[in-house]
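Shown below is the structure under consideration.
With one protein chain removed, the remaining protein chains of the complex are shown where they sit.
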Amino acid sequence: MNRCAVIGIGQTRHAAKRDDVSLAGLVREAALRALADAGLGFSDIDAVVIGKAPDTFEGVMMPELYLADALGAVGKPMMRVHTAGSVGGSTAIVAAHLVQAGVHKRVLTVAFEKQSESEAMWALSPKFPFQPPLLAGAGGYFAPLVRSYIRRSGAPPEVGIKVSVKDRKNALKNPYAHLLLPDISDEVVEKSPMLWDPIRYLETCPSSDGAAAMVLAAEDSLGGVTNPAWVLASEVRSEPTMFAGRDQVNPRAGRDCAKALYAGAGITEPRRQIDVAEVYVPFSWFEPMWMENLGFAPENEGWRLTLDGATSMTGDLPINPSGGVLSTNPIGASGMIRFAEAAMQVRGTAGAHQVDGAKIAMGHAYGGASQFFAMWLVGRDKP
Amino acid sequence: MSGPVTRFKSPVRFVFDVPAGPTVSRFLAAVAEGRLFGQRCPTCAKVYVPPKVACPRCGDPLSPEQLPVKETGTVTSFCVVNVPYEGQTMKLPYVYASILLDGADIPFPHLVDAEPADVRMGLRVRATWSDALGPTLESIRAFVPTGEPDAPFDAYKEHL
Amino acid sequence: MSDVMRAPYVLEYGYRRSTGPVIGQFLTALRDGRLVGGKTARGRVIVPPTEYDPETGDAVDELVPVGDAGVVTTWTWVAEPAPGQPLARPFAWALVKLDGADTAMLHAVDAGEPSRMKTGMRVRARFRAERSGTILDLEAFLPEQAS
Partner (left out) sequence: MGEREIAIVSFAEVIVERSDRDDCELLLPVLKRALGDVGLTQQDIGFTVSGSSDFLGGRPFAFVMATDVLGAWPPIRESHVEMDGAFALYEAWVRLQHGDLDTALVFAFGRPSQGPLHDVMSLQLDPYYMAPLRPDALSLGALAARAALDAGLTSEDELARIAGERRGVPTSTSEPYLREPLRAHATPTLRDGAAAIVLAAGDGARALSKRPAWIRGLDHRIEPHSLGARSLTRSVSTEQAARGAGALGFGADVAELHARFAHEEPLLSRALELPASTRVNPSGGALAQDPVMVTGLCRLGHAARAVHEGAARAIAHATSGPCLQQNLVCTLEAR
């Protein structure tokens, strides 16, 4: 397997409505920034891999067809990945595979969502015949899982609030973040409306327009880039939506994926060896849940990491220095932003939200009913 | 004329004709008669309500035999919905719960008609049927508390 | 399997498109009864204009006027128009290369009957009286001798 590194990263300015750009303009904003970061042009790229969540969000069926020329893909292979919420991560992994398999030298990968083209809440909950009635929207699916987690772990109720405040403060240091709440505090979160009890408004993610892009390159094609983020390992795992006895709070697919990921990178003590992680947390309570799922904490103790401050910027395992999905959520791109932010950390290019001296970082994405997982580890040093 | 064009509306409307498939059709036909049933996985012996095409865990088709299940069950988890969303018809706030029917091995989501403050994990509930039955799970109006003692956590902790 | 239930499902969205600068300028011009194209670095004129050269992906930001008449490069006939299409009566779909353009655009030709259609024929744009800034402001092309 050939070595692969991230040599260019670009994001859009994420916002609730990017009314100033077309769909092509949105993806090009990220792609051109990634190319500029790598010191390359479209002609230097061998293939393009694009990802996004359901086509019904924008009403363009298989939009890679329309976006091919906008991304300089003419005459090249182009692929379109869709694995629900994990798609941004899965897309980056498919792109990395093209390099690792020796098929291509340089691959441009892009993920996007322009949720303002439709109402995403609506798109997620259409009246489809013969299905069990959808009675509560997306939060209604995840809120009972949070309640189950709280019951199982005995976590104190303020954990969700603490995560929200931490991520929202981190977002203030990220120039691309969508939701900026300078006056955030425990009290502000606690007093925000209880949407899907036990989930409050400020413990949920926004709906964003945005795109992220990366240039991935083989070892002999780094060009002038001297601070590549090396892909140490990547993994995906999927499990069924629901079956008798399925653990929805701590799904095995996530646990297996993390274990295989660590094994692939030679990581034996993830909590100690991984310096920073960008984890897909659309509802604040998912931080402690994923801490356990990813093996950073023993079962039922993930919340202690949050309360002890371990996951804050000054802790020993900062989680979501970028502000995370809680601050920016262009669904199809959210996973790729996690992967890209992890790469920015080990490249030392994260600016005001840089974790000093980060050498190994994790990008994490999940989707569906907590059933699709995509993860990678990137490193400052060549493996 | 007026200022520069920066956006426009592009309405889309298509009508699809969706088949339920035999598995779902059989179950919904029973629901339309006010009856529930489950089907068992021949490999792991778990009972699915509503029945699925295959046991997602084992990948095998479920046995065709229609097993009766009770209309009583246990709330395994729930949330209180305080926010309206597109297409929602319930009066706020209301309780949306995962309910494990007695005799079934998989919970399914439905409404609990009770004061939100009175709903707990482990609450015992019973289905109440709508006056207008049809081939939809909305034929069950909601679940209501039975008044029995709560189920112990151990009785449903494998279903979270 | 006559016992299998079927039900209609209506997919209905009012998508809202934000145009960005290049498409916006084209639609603004169209609303005002003019047609423009995008000039690429290689000097080709793309109509309708995209923000990028379709061959290279390089940015296109120079817009130039093009003619409102051109040549049909290929066509087909629609005997029974569907809802939402430019015309409610039978019409031709055609690719039309406008005067001054290097690419052809898809639109309707209001020719009345297929015998009046021919590859290579000249057609001229007919704008709708009420225009709002969409591609449908161009109602159709008309065979030039009849316009």
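Each chain gets a letter, A, B and C, in the order it is written, and its residues are counted from 1.
One rule holds in what follows: a contact is a pair of C-beta atoms (placed from the backbone, for glycine too) under 8 Å apart; a residue touches a chain by one contact, two chains touch by 3 or more.
Fair warning: this is a prediction, and the values are worked out from it, not measured in the lab.
Engineer: Could you tell me which shown chains are touched by the chain that is not displayed?
Structural biologist: Taken over the complete structure, the missing chain's partners among displayed chains are A, B, C.
Engineer: Who touches the missing chain here, A:109, A:174, A:345 or A:371?
Structural biologist: A:371
Engineer: Which one, B:20, B:69, B:114 or B:142, makes contact with the chain that was left out?
Structural biologist: Touching the chain that is not displayed is residue B:20.
Engineer: Considering the entire assembly, which residues of subunit B contact the chain that has been omitted?
Structural biologist: 10, 12, 14-24, 52-54, 56-61
Engineer: Since one chain has been left out of the picture, which residues of subunit C touch it in the full complex?
Structural biologist: 1, 4, 6, 9, 11, 15, 17, 19, 23, 27, 46-48, 50, 54-55, 73-78, 82-86, 93-95, 97, 103-108, 114, 119, 134-136
Engineer: Take the complete complex as the reference. Which residues in subunit A touch the chain that isn't displayed?
Structural biologist: Those residues of subunit A that touch the unshown chain are 1, 22-23, 53-62, 64-69, 73-84, 90, 94, 97-98, 100-103, 123-124, 126, 128, 235-241, 243, 251-253, 256-257, 368-369, 371-372.
Just so it is clear, only the chains that are shown with their structure count from here on.
Engineer: Once you count every C-beta pair in contact for both, which comes out on top, A-B or A-C?
Structural biologist: A-B
Engineer: With chain centres defined as mean CA positions, report which chain is farthest from subunit B.
Structural biologist: C
Engineer: In whole angstrom, what separates the CA-based centres of subunit B and subunit C?
Structural biologist: 47
Engineer: Could you give the separation in Å between the centres of subunit A and subunit C, each centre being the mean of its C-alpha atoms?
Structural biologist: Computed value for the inter-centroid distance: 38 Å.
Engineer: In subunit A, what residues contact two or more other chains?
Structural biologist: 19-20, 59, 122, 126-130
Engineer: Show the residues in subunit B shared as contacts by 2 or more other chains, in ascending order.
Structural biologist: Within subunit B, residues 6-7, 10, 12, 18, 20, 24, 28, 135 contact more than one other chain.
Engineer: Which of the residues in subunit B come into contact with subunit A in the complex?
Structural biologist: It comes out as residues 6-7, 10, 12, 18, 20, 24, 28, 41, 44, 46-48, 50, 55-57, 76-83, 85-88, 90, 93, 96-98, 105-106, 108-111, 116, 121, 135-138, 153, 157-160.
Engineer: In the complex formed with subunit C, which residues of subunit B make contact?
Structural biologist: Residue positions touching the partner: 1, 4-22, 24-26, 28-29, 135.
Engineer: Would you mind writing out the residues of subunit C in touch with subunit B in their complex?
Structural biologist: 1, 3-19, 24-25, 27-28, 31-32, 132-134
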